[in-house]
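Below is one structure, written out as structure tokens; comments come after it.
Complex shown without one protein chain; remaining protein chains in place.
In this document, chain identifiers A and B correspond to the written order of the chains, with residue numbering beginning at 1 in each.
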Amino acid sequence: MTTSSEPYVLNIGPQHPSTHGVFRLRVAMDGETIVDMDMIVGYLHRSMEKLAEERTYTQNIPFTDRADYLAAMSGNLGLCLAVERLAGVEVPERADYLRVIFAELQRIASHAMANGTLVSDAGAWQTPLLYMFREREKILDLFEMTCGARLTTNYMRIGGVAFEPPPEFWPALRELVDELPDRIDEYAELLTDNEIFLARTRGVGVISAEDAINGSLTGPALRGSGVPWDLRKAEPYAVYDRLDFEIPVGRRGDVYDRFMVRLEETKQSTRLIRQAMAEIPEGPHKTQIPLALRPEPGEVYGRVESPRGELGYYLVSDGSPAPYRFHIRAPSLINLSLLRALAIGSPLPDAVVTLGSIDIVVGEIDR
Amino acid sequence: MESIGIIVAFWALAVTTVGAALGVLVSRNLLHAIFFLITSFLGMAGLFITLSADFIAAAQVLIYAGAISVLLVFAMMLTPLASRDNANSLYLAPGALAGLGLAAIVGFVAVDTPWAELAGSTLAERSFPDTVRTIGAQLIGRYVLAFELASVLLLFALIGAVVLVHDRAAERGAAAAAEEAGTGPREEAT
Partner (left out) sequence: MTTAPASPPRRPEAPPALATPMARQIREAPTLRGMLTRAPAPVKVAGALAGLLFFAANAAIGYLVIDGRLDGHWYDFRDLGVAVGELRVWLDDRGLGPWLSYWVTALIGAVGILSFVGGVLLIGTWIERRLLAKFQIRRGPNRVGPFGLLQPLADAIKLVQKEVLIPRGADRILFYLPPVLVFIPAMLAWGPVPWAPTMSYLDINVGLVYVIAISSLSVLAIFIAGWSSNNHYALLGAMRTVAMMISYEIPVSISLLSVALFTGSLKLSAIVGWQSDHTMWLGLIMPFALFTFFFSSTAEINRTPNDIAEAESEIVAGFHTEYSGMKAGLFLAVELGNALLIGALAATFFLGGYTFFGLEQWIPPYLILAVKISAVYFLFVWLRGTLPRFRLDQLMGYAWKFLIPLSIAFMGVSAVEASILARVDLPGLLLIVLVVNAALTVVFVRLWARVVGYEAPRDEVTMPALTTSVGGLRAAQRLRGGAS
């Protein structure tokens, strides 16, 4: 004799206590386990892509800040790379190095947030999150020092970067980079042997390599499943081909592996920043481009490795200063498509932890 | 029953207990009936205290109000038609009959017992320093058979509950799926 219950629908509404943004899940649950799931997006749609068709390319850079608001630098970088490829603009070397430094700083900040919220979702009352925020705060201070904003930086320009970092930037960066490896080791030590954390994350949300590739997964989620694919190595942009770093690859593709991959990437980012700081040449920080840049008619797809995965920009130009079509390939949206298959059959806390490990930002899902 | 305090306490508790029991009978919402029952349990515990049976009172609260009420509540949750009217019962006539019969028996015993002999010097002078020790000694000494039988009965009930809920088909299905998939679902986290 078993007690059976009919599935009931739980609405995990647009307002989440855990910080994933305005994102709605409708789960049909049978007791403890999920039997069906519906993801409803669009609560943050701001019609960026349409608005971009009325603005010049430089005026579109702030849109990319607000798409993936936790990785603004990467967003900026992606758009600038795409336009530079389209219009054939040369970027000075100093600007390339600065771009690498800021993109990697952004990666550290974003991974701190992603890992911190993951552990908070597992229930640790924000303590690890706040610890990781120490470094994130210092990075955001550095951003503010350079371009005036902490989150929506709007720093990269077509042909380089917007501003030369002020003189007090470099000692602060040196101090941060010196203490980061110890801090990261501290976080690793706190969490990697924690029994409760292991019980909550190991074997949960397993994505096999085949499933990941079939689902167009990119970023730390893909690398956590064992596939060694990183755009910084596969299609190097900026000066990544001159810098020396490794990409961490997980083993089993569960939540724990994705967490560790992000932690390792933070270490690699520190290494990259240190090399870039050492090798950065003097020079201009951007090339002058006309105010209303008119690229040749054509199309381009430019992509960067943002902290969430492959952030791509598909631009179609018709020769006017504004793009004819401006499309953002948002990694969060594509990565999210796997969630349903993972969640069905697992209990609800596991689904929440899996969602946290895929690391979505609703801004770029909805644009 | 010598002092006014005990008398007041007895009447207050008796009214509570009997009133709550009547509430169980009368209320139409099943959940309200359960909460009235819990109140009558607590009233009973109070009555035990007026008789200086401290351990029994604490055990009454612990077992009845603490555990059996939760059992009743869970049972009500899992019953499909629990939201129906409590007054709708097939058992009205047999219940009334049984109640009257019980009242007759208890009434007869209450009237027939020579209370005056049992009360008075013997009961009033007996002090109750350590009821727990006495109860324990009796349970292990004189009533050991009943004690052991009750424990075995409880063990049977526990095992029976586990057996009843054990879903053999689902376990077989899960085991087969685990073998197929190789790595299988994550091992039971417990």
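As a convention for this text, a contact is a pair of C-beta atoms (placed from the backbone, for glycine too) under 8 Å apart; a residue touches a chain by one contact, two chains touch by 3 or more.
None of the values given here were measured: they were computed from a predicted structure.
Q: Among A:22, A:145, A:300 or A:344, which one is in touch with the chain left out?
A: Selected residue, touching the omitted chain: A:145.
Q: Can you say which of B:16, B:50 or B:69 touches the chain missing from this structure?
A: The missing chain is touched by B:69.
Q: Identify the residues of chain A touching the omitted chain, counting contacts across the whole complex.
A: The list for chain A reads 8, 10, 12, 17-18, 32, 119, 121-127, 130-131, 134, 137-138, 141-142, 144-145, 168, 171-172, 175, 178-179, 181-182, 192-200, 202, 209-210, 213, 223-230, 233-234, 245-251, 257, 260-261, 264, 271, 274-275, 278-279, 347-350, 352.
Q: Contacts of chain B with the missing chain: which residues?
A: Touching the chain left out of view, chain B contributes residues 5, 31-32, 35, 38, 54-55, 58-59, 61-62, 65-67, 69-70, 73-74, 77, 129-132, 187-190.
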